[in-house]
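The complex appears here without one of its protein chains, the remainder shown in place.
When the chains are written out, they are named A, B and C in that same order, and each has its own residue count from 1.
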Amino acid sequence: MARTRLIQAIHDAVVEEMARDPKVIVYGEDVELSIVGDLRGVHEQFGHDRIRNTPICETTLTGMAVGLASAGYHVVVQMMFSNFLYTGMDAIGNQMSKLRLMTGGQMELPITIIATIGGGSANAAQHSDTSYPMLMNLGGVNVAVPATPADAKGLTKTAIRSKNPCFLLEPNGRGGELGEVPDGEYLVPFGKAAVRREGDAATVVAIGRMLKPALAAAAALDAEGLRVEVIDPRTLVPFDEDCVLSSVAKTGHLVVVDEARECCSAASQIAAVVAEKGFSLLKGPIRRVTTPNVAIPYAPNAEAHVIPGEARIAAAVRELLGRTENHRQGVPA
Amino acid sequence: MARTRLIQAIHDAVVEEMARDPKVIVYGEDVELSIVGDLRGVHEQFGHDRIRNTPICETTLTGMAVGLASAGYHVVVQMMFSNFLYTGMDAIGNQMSKLRLMTGGQMELPITIIATIGGGSANAAQHSDTSYPMLMNLGGVNVAVPATPADAKGLTKTAIRSKNPCFLLEPNGRGGELGEVPDGEYLVPFGKAAVRREGDAATVVAIGRMLKPALAAAAALDAEGLRVEVIDPRTLVPFDEDCVLSSVAKTGHLVVVDEARECCSAASQIAAVVAEKGFSLLKGPIRRVTTPNVAIPYAPNAEAHVIPGEARIAAAVRELLGRTENHRQGVPA
Amino acid sequence: MTATGLGDNPQRSHAGDGPSPAEALRLFETMVLIRRVEERLRDDSAAGKLPGAVHLYIGEEAVAAGVCAHLSDRDYATSTHRGHGHFVAKGGDIRTMMAEIWAKREGICQGMGGSMHVADISKGILGANGIVGAGLSIATGAAFGARLDGDGKVSVCFFGDGASNQGALMETLNISTLWQLPVIFVCENNGFSEFTPSAEVTAGRIADRARAFSMPAAEVDGNDATDVWRAAGEAVRRAREGGGPSFIEARTYRIQGHFEAESFVLGTGRYRSDEEIAGWRQDNDPIARFRSRLVSDGTASAAQLDRIEAEVLDRVNEAVAYAEAGQPADPELAETLMFAPEES
Partner (left out) sequence: MTATGLGDNPQRSHAGDGPSPAEALRLFETMVLIRRVEERLRDDSAAGKLPGAVHLYIGEEAVAAGVCAHLSDRDYATSTHRGHGHFVAKGGDIRTMMAEIWAKREGICQGMGGSMHVADISKGILGANGIVGAGLSIATGAAFGARLDGDGKVSVCFFGDGASNQGALMETLNISTLWQLPVIFVCENNGFSEFTPSAEVTAGRIADRARAFSMPAAEVDGNDATDVWRAAGEAVRRAREGGGPSFIEARTYRIQGHFEAESFVLGTGRYRSDEEIAGWRQDNDPIARFRSRLVSDGTASAAQLDRIEAEVLDRVNEAVAYAEAGQPADPELAETLMFAPEES
């Protein structure tokens, strides 16, 4: 165990996998010095054939990944902000998510695409999207959303060893956060959620950057006598339905916290799954705490208003359980 | 009233709006003769300044729309298959859905993008996507999904008069279908669903191309003594929540039929809304009948297997209501 | 050549030797094979036997044949929606291709891809593609792999004049120049994008787009198999030797409609004259031109060439019989085939 920053954990995972497998190739715009910082200095160790700065041309970056993967390489593309996935969307939506089926299973596409998601840094609308709903709907790509340095490392390594396209979406602005990362070879499997806090009053599923405010809300609610269970899905495709359903079986209540916009969000998807498969477990409506259907504003106060935070999460749980804020004030902190 | 083909209804709407407003400009790849057929011959009436074939360059087609709209025109872009929206996704995801807010409300973006959605024609995965979930999640664009010639006309006209980006998604392969279209000026408002069939046993929301099999399923269920209410939302953004919630208040059961892939589909969104706002109205789980999370296969039998059809819709309703297929056989047809 | 909108005569790319007699006969055979395959698909499509749309390559055979003559199975090629010719020329099996188009389980893609997506990865055929211009970056990525492998493989990207207006072209010209990738860009300028004449949507000379990157660029008569063969030979040699990317614009003509439902779809709409088509068919058929050259320069006798043609027709008939006798595609395959099984 060592306390490690989230970007360092990704860095270590990529370096370990590059060392393990000479077929791992990394590229991206300005990836060598890297604004995101997760791959800084890797080129010094591996040289320009293995990791390389590209021109700014997202359409080609995602498309080249398909060709390079077809030629037997594992491609890691660092795309910086997930808004730039729109720019490189053609090969994502029309090629990498479809070609394996379209070729009757001939093609293997071991591609890992790294990008940041979410706002919170006054980067404004074109650098703050949480774009996994678009990816989840494609049907042919895995989506990982690590919220801790350990998961960042373990999921990155799993992604790079996968034979399929995987998106590794880093929480924007959290790259510097520290956490314990197990020493040595550490992989986190896809499709296994983590229960971050146990409880029986309500189930809170919190995705990616939302884990932190959800845990803060859980702590606050704890002080009010409400023990909520907080689940970090870790991957959205594949998704650990069992973990959520068995938690809801225990709590009877579900709140899903998602930084994506409400409409067709991951929160909507999880809510729909539970409304379909876990209906009889539910004691009340499913609440989604999401960003409303807006572009992320620049002004920090407006940004904080639209992105879910501790207060909105706690309020949703209270409302679901019929608690009022007044009630809360009655409880000693 | 006149019996009109769906593509003709769109044609008529565009021609009427072009005649009404000289600021309406149409362009697209091969739009003059037009494979889709909805705008065939319009150039003979209005000339090359008003409607024009473009090079193949979707990135620029969607981006130019933003510039041309900023210059005071109402832009209609015909994009053919909605898979090509991925190719032109940058200006959709990063510009037209965001710039109004980002400019503090300075920009008005009257843009109508027409494309077909859905499979069913053995066009294979790159020409068969139902891509509205991606659009719905952007938060800044309207999405219309006409299922009848009358709605095709009325929604197209409303889109062209809108001051905001609107997607008008035609049902693929249904362009030749006939339906009554009211004579003269005919507009269909956004955000108003249509109840296509009344019933009290269950609510079936059927989107776009799914209306036809849903109505067929409803007819079959009727013969079994089950009267289902079939709702055609007509627009997904804005969405008529009231219509669906009041129907569920009556029936207690909801099935959502969506040709989009299951994960983060419109069906998931609608299910989540009802699980949140209409939970107390529900007598059982919400069933979604969708395309599974796959690329659409070419072979017609495989395509028919993954795209929802009458049988799967009827089965979902029966299952929800605790009816078996055997039960059905007991009922005289 | 007015229909291509490019006016002047294409310049000869290279004055080097042409194909040897054996190579010439293979070239002829490949072209005839493509032609017979396409004619049969045309007829079966008209007869309503094929489920999806087919886009045919009739009249453009010299391009695929002339380029692929220089490639082996280890080399990569990406293709277009009009991809049967590239598949055949690159050594794909016509039986499994036919079965694919017939939506059969025996199809090279198990019936999941169809006409617009025939692919044989084992032969380096990275697939026909329904997205115009998509092959540009895929071929460039494969070329990057080839360069990393360092064993002289090359990657060829076939694309149309219409596709040359996708920005992906400039992006891949840039990156392949910078990284000196062994990729050959082959623009098949057949005069049209769907029903739009090239000149209406394509400014300047297409090859000049490559020249802006100082990339060697040849403009060849795409209906002259020898001309294509020479230019491609030079480009492939350069790429194999580490000399980086090349560009070839092959000027040709699309004899068939954009796709086989064209006349149904178009109704009374017209975008070219019947005379124009007839002119190309009669005076500029790449197979007829090559055949008469083979006979006149004594490479082969008419009887020899007739024999090749007859053999090819038998193979095509046999392939169609194979396809027709195949099993319907597995309708449930999609649900299990989306993801490659992971190790452990």
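Following the convention adopted for this analysis, a residue touches a chain if its C-beta (ideal position, glycine included) is under 8 Å from a C-beta of that chain, and two chains touch if they have at least 3 such contacts.
Just so it is clear, the structure is predicted and the values come from calculations on it, not from any experiment.
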Going by the whole complex, the chain not shown touches A, B, C
Of the residues B:34, B:54, B:172 or B:235, I need the one that contacts the missing chain.
B:54
Residue, one of C:25, C:170 or C:261, that touches the chain absent here
C:170
Contact footprint on chain A, counting only the chain that is left out:
29-30, 32-33, 35, 37, 40-41, 53-57, 59-60, 83-84, 87, 121-127, 292-302, 304-306
Chain B, residues in touch with the chain not shown (by the definition above)
25, 49, 52, 54-55, 57, 59-73, 75, 90-91, 94-95, 99-109, 139-140, 142, 161-164
In the complete complex, the non-displayed chain touches which residues of chain C?
165-171, 173-174, 177-178, 200-205, 208-209, 211-214
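Note that only the chains that are shown with their structure count from here on.
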Chain centre (avg CA) closest to assembly CA average -> B
CA centre of chain A versus CA centre of chain C: separation in Å?
41
Averaging only over C-alpha atoms, locate the centres of chain A and chain B and give their separation in whole Å.
30
Quick check: how many Å separate the C-alpha centres of chain B and chain C?
36
Going by the touch rule set out above, which residues of chain A reach two or more other chains?
59, 90, 94, 101-102, 139-140
Chain C residues counted as touching two or more neighbouring chains
109, 111-113, 117, 129-131, 167, 333-334, 338
